[in-house]
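Quick notes on the structure that follows.
All protein chains of the complex are present and in place, except for one that has been dropped.
So, chain A:
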Amino acid sequence: MSGAVHTGLAAPAHERRALRDPLVAVLVGLCLAAALGLVLGRPAPYLVNAVGQLAAFAILAVSLDLVWGYLGILSLGHGLFFAIGGYVCAMHLLAHGTVMTGTLPDFVQFMGWKGLPAYWAGLEHAPYALLLALGLAGLVAFLFGLVAFRSRVNGVYFSIISQALVYVAMLLMYRNDTGLGGNNGMTGFPLLFGWPMGAPAVVTGLAVAALLTLAAVLAGARRLVGSAVGRRMLACRDDETRLRTLGYSTTRLKLRVWCLSAMIAALAGILYVPQVGIINPRVLAPDLSIEIAVWVAIGGLGRLGGAVIGAVLVNALKFWLSAAMPEAWPFILSGLVLLVVLALPNGLLDLAGLRIRPSWASGAR
């Protein structure tokens, strides 16, 4: 920031606004406090696990808010990037387990194969798996974004195509010969870094990792949207032609943020899969991708804190209600959406009076 250069009118407006945006700082603090609480307080493992899953969903919501709320690109296919992270993580866990225990994963035995597919080579090494997950998500996002943004696919068209992409990926993953578990997916992860998967320390470790990642993602995203690039993102969202005719390549801007968002979504998938112990093509179902958008819209589009609050509230409600009355959940979710759309057009943050900046964002411009 070039704040020091300013005189007279004091700090530039965006810096003052950053000071007035305490929500992200509060949420980062809450994440850190929760992580500490999990380590010191040792709550019941199911609770620890639930907190960890919520944190993973919150990361996913922030990744979508970055492109939708701040750049005006509504992706209805973010489940794809989440799934890329999740699948690569599952491959790592199974490869690691095979190396350590000598037994092949169930689905490999079921297919009658003698060993892991050749392209799994090296995945037992966690750093390589991490790089592969992020790199693959980034690459897929780059190729898709390059084609879409160059040909100026915008608004609803982009949303529909992104939805089609996740659907095609789902159909692909339902095939049993891909070496990725087919319709049953992959499960039965025995070990994490050599530790038995269900051990309380592992459960806690995973939840803490998810919370710390969420804190880091939030802080990083706040920095981004508060920077000069963040102001260009808002400018692009509100009037892309105006921004182009001032000399900015909006294709490049959108491509960068889009790829970053995809990698954050992959990170969420990486953290999610070991906590639920399974991944299957259901994560690529179009309705899951739409649900991510619902979390963001419910919490408050275009505010990072809103995305987190929406993801946590909706999913906490889902955990609770889908156990209590599973058939009712879709109706409750729809009702919630209607309520927010009709009564709180800027999401739940409206309730708290925490509206930081006007948000005239929309995917369909």
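Quick note on the criterion: a contact is a pair of C-beta atoms (placed from the backbone, for glycine too) under 8 Å apart; a residue touches a chain by one contact, two chains touch by 3 or more; residues count from 1.
Definition applied: contacts and distances are computed from a predicted model.
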item: Missing subunit (named according to UniProt) among the choices "Cytochrome c oxidase subunit 3", "Periplasmic nitrate reductase, electron transfer subunit", "2-aminoethylphosphonate import ATP-binding protein PhnT" or "Formate dehydrogenase, gamma subunit"; value: "2-aminoethylphosphonate import ATP-binding protein PhnT"
item: Candidate in contact with the missing chain, chosen from A:142, A:248 or A:329; value: A:248
item: Residues of chain A (touch criterion as defined above) contacting the omitted chain; value: 2, 5-6, 9, 12-14, 16, 228, 231-232, 234-235, 238-239, 241-250, 357-360
